[in-house]
Structure formats: C-alpha cells, structure tokens
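Data block below; observations after.
A single protein chain has been removed from this complex, and every other one stays in its place.
Residue numbering begins at 1 within each chain, and the chains themselves are lettered A and B in the order written.
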Amino acid sequence: MTARIKRWPGVELGAADLYEGKVTQTRFRPDAKYAWSAGEAMSRFLEELQRGRFIARTCTGCDRILFPPRMFCEACFRPTDEWRYIQDTGTIETFSISYLDRDAKRITDPILVGVVSLDGASPKMGLMHYFAEMTKEEIRIGMRVKAVWRPPEERRGSVLDVRYFRPLREGEG
Amino acid sequence: MTFLERTTDPRRLRHWEGTLEADYIYTSGLAGERFFTALRDDGRILASRCDACDLAYLPPRLFCERCFAELAAYDDVPATGRVEAVTVAHADRSGRPLPEPEAWALVSFRGIHGGLLHRLLVPAGKARAGLAVRPRIRPRAMRTGTIADIEGFEPA
Partner (left out) sequence: MIGAGMTLFRRRLQETPPELCYEAARMALDSAGLELSDIGAVVSGSAPDAFDGVHMKGEYYLDGCGGVGRPYMRVFTGGGTGVFSTIAGWWHVASGLFDAVLVVNEEKMSCCQPHPQSVFANIWDPILDRPLQPNLVWIFAMEMNRYMTVHGIKKEDIALVAVKNKRNAVGHPCAQLADPNITVDDVMRSEVMAWPVQRLDISPPSDGASAIVLASEEFIRRRRIKDRAWVSGVGWCIDSTMWTDRDLVFPEYVARAAKMAYKMARIDRPRKQIDFAEPYDPFDYKELHHLEGLLLADRGEAPTLTREGVTARDGDLPTCPSGGLLGVGNPIAATMGQKIGELFWQLTGQAGTRQIPHEVRTGVAQAWGDLMQYGSVVVMRA
C-alpha cells in the first residue's frame, strides 16, 4: 500500500472478547416465521409428488420441457403452455460428498447429494437431491439413477417424498 | 399476456412453512464502548463533542456527521434533561396487552444534538412533553453495559 498510510483502522476482537462479554454488547434473536405460498406451478408440483410423480411444463416458444415447472418461460418471457409428466429416472450432472450437516457440524458418514437431470424433460433440467445405495467411491457424474419413493401413506407433498436416487439397475428405465 | 391457467380454489394451493433462524451479538462499537462502560462502571452518561463544529452528540459518535472528523472528546451530559416527545404503550412488542400502560419519552439535553429514547417513570396520565427529567440509573450490581442500565427518566 502507499507508504503514506501509517495506520490501518479496525479493532480486532477474539472469540473470547465477544462470547465472554469482555466488550459491551447486545444480544437478540429475531423470531421470523414464514408461510410461503407455493403458487400455481409449485402447488401442482407438490401435489404430484404426493402421488409419486414428477410433472413439468412445456413452452412451445422455445420447445423446452421445463422442470421444475413454472408458469412463465424465463427465456421467451411468455406463459408456459401445458402440463407434462416426466420420468423418475435421470443422470447425475454433479454431486458432492458432504462431511458437514446443515449446521456445519462434522459428520463421519457423509451425505451424498447433487443434481439429477430427469428423463423426459429438456436436457439439463435438474433437481437437487440425495443419492444412496452407492458408495462415495462409486458415485460419478454421468451415472444413471432412479428415484426411490416413500410409501404413499408417508408422502406429504414435498421433495422429501422421494427418499433419494439410487443407481438404475439392468432392465430398468 | 397473462397466465393461461389460474387456480381459483384457494384450498388447492399449497404453502410451505419455515422460519429464519439466527441469533445476533451486536458489539457497541468504539464510541459505544466508551458510552456503555462509563454507564456500567460509573453510572455516567457521556456525549462526544466536535470542537470544530461546536456540536455534541448523544448517543456519542465516533465521527462528526457534519465535518466528518474523528471525535475523541467525551463529556458528561447535564444532570437534567427535557422530554421532547412522549408516547404511551398499551401493548408489548408481540401485541399482548400490558398490565399497566407504559410511558416512553425522547429525552434531550441542553446543548447536545440528539437524545435518548427510554421509559418515562411517571403514571401514563402524567406523561407530557416539556417535563424536566433526570435519569434513574440501576444499582451497580444490576448494570451490564446496555441501555437497560438506565431504568428510565423520572421528574427532576
């Protein structure tokens, strides 16, 4: 930096300064609760998940089958046209082997997660989900997979109605 | 051109519930540290002063809003202040009714820019602008270095 500047501002605190109250402070926990409207497309999407199916929307403007479904095409900027069921098989586009849970705590049994592009939708139309029935050595981009659904009575209309995606077996899909 | 399909039965639309979870720790900052340690340790209320602009600030600031100089001078505010404005609260912040209505005031001090928002320790019916007030500071053992170290302002 320029030799003219002698003093760089900023008073550093250590973790103890903050957590043990060595500097004056105020603590607060906001209490925000939300009920997000699923909207037109996502409501139908969730309904179909409860029935054990994936549904998409078509756009005749660009000839794409959009998944997850949406009521407008973001490329053509016009309303989408029709509902279309797609398959529950697909291809792994990318994945991660996570040793962190959602609170950034370490776990020893990693979570396999990634993006699956689904058959029947336009190329690359994907969904993020878990992978299982495969080891971390076996998982790879390009692997063909199939959704494993919860039993009907356990489904609630959620992406978790699918437990995970497992490797496609001989003779399937 | 609007959507071609529209659901008109609201029971067919789903919603998804969730919360935003986080806890916060706010440091008082460099000027705030001076203010709150003086309040906690000595029961004093400090303002910071810009000599160039002849302005004092409450709560104290690190810098002068007008000339943008860094401020290093801190002085006690006068013993007595004045109620600039009042309001009377009948519900708490969650909307639940309070057992007794509470008076709140913005209190200013002569020669000092700004003021403090705090409880006005008078029966709600007696709360009015123009009252001369002084701070009621909590006992030392109960002070932790926050604005609650002041219990409120009472008639001087």
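The rule is simple: a residue touches a chain if its C-beta (ideal position, glycine included) is under 8 Å from a C-beta of that chain, and two chains touch if they have at least 3 such contacts.
As the structure is a computational prediction, the values presented were derived from the model and not from experiment.
S.K.: Given that one chain is not shown, which residue among A:55, A:86, A:125 or A:147 touches it?
M.R.: In the complete complex, the chain left out is touched by residue A:125.
S.K.: Using the touch definition from the top, which of A:18, A:62 or A:76 touches the missing chain?
M.R.: Selected residue, touching the omitted chain: A:18.
S.K.: Touching the absent chain: which residues on subunit A qualify?
M.R.: 1-5, 8-15, 17-18, 23, 28, 30, 34, 36, 38, 42, 45-46, 66-68, 70, 74, 93-104, 110, 113-115, 124-130, 136, 141, 158-160
S.K.: Which parts of subunit B are in contact with the chain that was left out?
M.R.: On the side of subunit B, residues 16, 18, 20-33, 61-63, 65, 67-68, 70 touch the unshown chain.
One rule holds for everything that comes next: only the chains that are shown with their structure count from here on.
S.K.: Averaged over CA atoms, how far is the centre of subunit A from the centre of subunit B? Could you give it in whole Å?
M.R.: Chain centres of subunit A and subunit B, defined by C-alpha means, are spaced 42 Å apart.
S.K.: Considering the complex alone, what residue numbers of subunit B touch subunit A?
M.R.: Against subunit A, the touching part of subunit B is residues 1-7, 12-20, 22-28, 30, 32-33, 36-37, 40, 144-147.
S.K.: So in the complex, which bits of subunit A are touching subunit B?
M.R.: It is residues 11, 13, 18, 21, 23-30, 32-40, 42-43, 46-47, 71-72, 78-79, 81, 157 of subunit A that touch subunit B.
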